[in-house]
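Heads up, one of the protein chains got dropped from this complex, but the rest are sitting where they should.
Let's turn to chain A:
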Amino acid sequence: MYKNGLTYGKCTTIVLLTHIIMLLAILLRGKYDTPQDILPLAVAVIGLDLTYSIVLRFLYRQMTYTLDFVLLLLINISVMFQSCFGGVGFAAKHYVTCIVALAVCQVGFLLTRNHVWIQSKKIVLYILLGVLILSILLLTGSRSMWINIGPISIQPSEFMKPVFVLICATSIREQHEKKKILFFYVSKEMMILTGAFIVIVGLQWWCRDLGSLPTFAAAYGCALACRLCYPKAKFSKKTIIGISAIAAILVALALRFAPGYVQNRLSVDIWNQMEGDGYQQCKALIAIAEGGLFGKGPGCGSLYKVFASDTDIVFSTICEEWGFLVALLSILILMAMMLLPMINKPRSYFHTTMILGCVAVLIVQMGLNIFGSCNLIPFTGVTIPFISQGGSSMITSGFLAGMLKAGQSPVFKKPEPKKKKAKARKAVAAA
């Protein structure tokens, strides 16, 4: 019924082998003082591989587990990347956030696999979104997206992403009660969703952090596309043209009235501003070229000295040290993870929409990071899921991965009412 392709044992072997080969690459080509410098990293990576595999195999056996292994593969690759920037060491903080992401992935899976249950909690999702928005407005500094608590910085807007995807996915019930407003058949819920999206856009605008805006726009756009053709099966040409026209006008207006700092980024000629606005991108592109296909060797790069080398321009940092091929392979693994729900196909419309939203968010974020740092599109400060450093991003990505997994092995049981449950227990006890 569920396709996993490989057994637990084979999956574990592949993950372990990949990581061992990478550790050997660090040993042979890396920059370190003594081979002992690699030991903490090796123990951490192999330890996590074995522990997670054992947990999955014996303590938490599931119907689909391929995504778990792909995630494990990716997470430890990320740990090795981050541990080697500028010299082989051990990125303990990143390692911890990776473990948290693995745990959060399971939480996301458990919370979203039952579409009936999650849809019954729709109001909670809206409340959660409201709380997150309020936390940004009240707890961050002056027009900022960050909450600083001692040494820890939290970005609540990251947590808004899975919440917003879930809100999009749960807005399915009232689709049968659409009413025609102007040219479109819309439901009350769709209007509420649109309102939530507008609030998010306003918030990002106010906080002068428009980097994540395309991520939310992608999730909203996918939800809109799904909803407009449901329950009617076909898109009408008029609808497509109408939506495209409105989207084009909105984008044109946004670009026209975008703040100065955004306009600058849209028109920056990086090679003429190598020491100015184009500094990071120029350095990133030069690093890619310097690395060639096989890289300078783990820890042998120089891009780590540039600001945000482990987050916003992490793709180039990997290219420099590990080579363009390895960097591309990492991205392919991420893409493979997103393709897995197409093998174990979602069995409900809710899960289809949820997977679509997750893929849209993850892909847009990857695109913004990689294409932005390589000057194919304007540069924005967003992270690559699971690869870049950052706790908020890692937790959010973990939750989204859990949602992807939930779409593959859903549960369709309706939640039992609490009273009935209690009565049943009493009856069992009496018997």
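Simple rule for what comes next: contacts are C-beta pairs under 8 Å (C-beta built on N, C-alpha and C of every residue); 3 or more make two chains touch, one makes a residue touch a chain; residues count from 1.
Following the convention adopted for this analysis, contacts and distances are computed from a predicted model.
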Assuming one chain is omitted from the figure, identify its UniProt name from "Penicillin-binding protein, transpeptidase domain protein", "Heterodisulfide reductase subunit A", "Putative zinc-finger domain-containing protein" or "Sugar ABC transporter permease". "Penicillin-binding protein, transpeptidase domain protein"
For a quick check of understanding: of A:161, A:296 or A:405, which residue touches the chain that isn't displayed? A:296
Considering the entire assembly, which residues of chain A contact the chain that has been omitted? 218, 222, 225-226, 229-233, 271, 274, 282, 285-286, 288-296, 324, 328, 331, 335, 338-339, 341-342, 345-349, 352-353, 355-356, 359-360, 363, 366-367, 370-371, 374, 376
